[in-house]
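Take a look at the following structure, please.
Heads up, one of the protein chains got dropped from this complex, but the rest are sitting where they should.
Presenting chain A:
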């Protein structure tokens, strides 16, 4: 089923489809709330991931820290951000990675008022130019 929000650019809504695709990926991220799990993951990332029935692509996106890739495979930012925090990264770092600018550029964009809504409302509007 198509949804009105599908027209919003650069946005991965955590709807039923997304939740079903990303369930185990997100549950892996959630497991990092626990210190013993963080230690185990740090010890051997790939082995730790074996405990979660994720797809190979999802595991690869975690190991490669492909932040946009994780979202496309069902990840939700509140979950995947736990992995970023595990790595010692800020929200500006992750925001920059997902929108293809540096952490410093992202930080500057925020200080200057954030990403503008103008031109970013709608895919249809963007296609019309």
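Criterion: a contact is a pair of C-beta atoms (placed from the backbone, for glycine too) under 8 Å apart; a residue touches a chain by one contact, two chains touch by 3 or more; residues count from 1.
By our rule, contacts and distances are computed from a predicted model.
Looking at UniProt, which of "NADH:ubiquinone reductase (Na(+)-transporting) subunit E", "Protocatechuate 3,4-dioxygenase", "Peptide/nickel transport system permease protein" or "ATP synthase gamma chain" names the chain we cannot see?
"Protocatechuate 3,4-dioxygenase"
For the chain left off this view, which of A:14, A:40 or A:57 is in contact with it?
Touches the omitted chain: A:14.
So which bits of chain A touch the chain we can't see?
Interface residues of chain A facing the absent chain: 4-5, 8-16, 18-19, 23, 26-27, 29-30, 32-35, 38, 68, 71, 76-79, 81-82, 85-86, 91-92, 94-95, 98-100, 106, 109-111, 113-117, 120-122.
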